[in-house]
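With one protein chain withheld, the remaining protein chains of the complex are depicted in position.
Showing chain A:
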Amino acid sequence: MSASAPNAAISDLRTRIARLEGGNVRERTVLPFGIAPIDSHLPGGGLALGALHEVAGGGNGAIDGAAASLFAAGIAARTQGKVLWCVTRQDLFAPAIAQIGLHPDRVIYVEAGDDKSLLACFEEGLRHVGLGAVVAEVARLSMTASRRLQLASEGSGAMGIAIRRWRRQTEAADFGQPTASVTRWRVSVLPSRPLPVPGVGRARWQLELIRSRGGETLDIEVEACDAKGRLALPSKLVDRPSQKEIGRRLAATG
């Protein structure tokens, strides 16, 4: 990766490996988060378009999938084009999805009867050229199924996001099984940003990048999506005893 060793043999090997991997005719493009610590851990400096990504909730989030779906919606909101959202049981509250910048006109929901037809719809959506992102809430995702999904999204360039959501806490151990997805995230809720007045501040998440193909893992605390679907880093300022400093400054001037 460093330019210090301009070895022709290695670069030749790289191109041969890339050719062997196949399907990479399309130029790999990425969708950056705009947060340096996260983007630097992802190959290419952002979340790869034309690839499958997995998101799961931590703790109770593995069952309700609330934070995971907001994280996915925030990513989908920043893509171009329509978004296909596949579910087996519909309990998403559309106003919340609209609040993080994914307009209701852009999202088409598919309610599939079972996991099998859900995966079929997911794959069909990923094969279609012109969608921004395809999101699906799946419980089980086998290696074969995820490989198919990954190939489908490589072909079309649409981003696939699988929200892993299980019926019971015990089934969530399934998240350890290997799949062909490019990245794997876990989103857990944290206490919100403290406010100087009573109330609930901006939500915070513990964001874990458990797996990233060709990149490193990451564990970071972020503030949840804003109205444009962007994450933010929590500022340390609010924890500082700012009142005292202001008072001191006032005393100094006065």
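Throughout what follows, a residue touches a chain if its C-beta (ideal position, glycine included) is under 8 Å from a C-beta of that chain, and two chains touch if they have at least 3 such contacts; residues count from 1.
Just so we're on the same page, contacts and distances are computed from a predicted model.
Q: Select, from "Na+/H+ antiporter subunit D", "Protein ImuB", "ABC transporter permease" or "RNA polymerase sigma factor, sigma-70 family", the UniProt-recorded name of the complex's unshown chain.
A: Going by UniProt, the chain not displayed is called "Protein ImuB".
Q: Which one touches the absent chain: A:His103, A:Arg140 or A:Lys228?
A: A:His103
Q: What is the set of chain A residues that contact the non-displayed chain in the whole complex?
A: On the chain A side, contact with the omitted chain comes from 59-61, 64-71, 81-82, 84, 91-99, 103-105, 107-113, 117, 120-121, 124-125, 128-131, 187, 189-192, 195, 198-201, 203-205, 224, 227.
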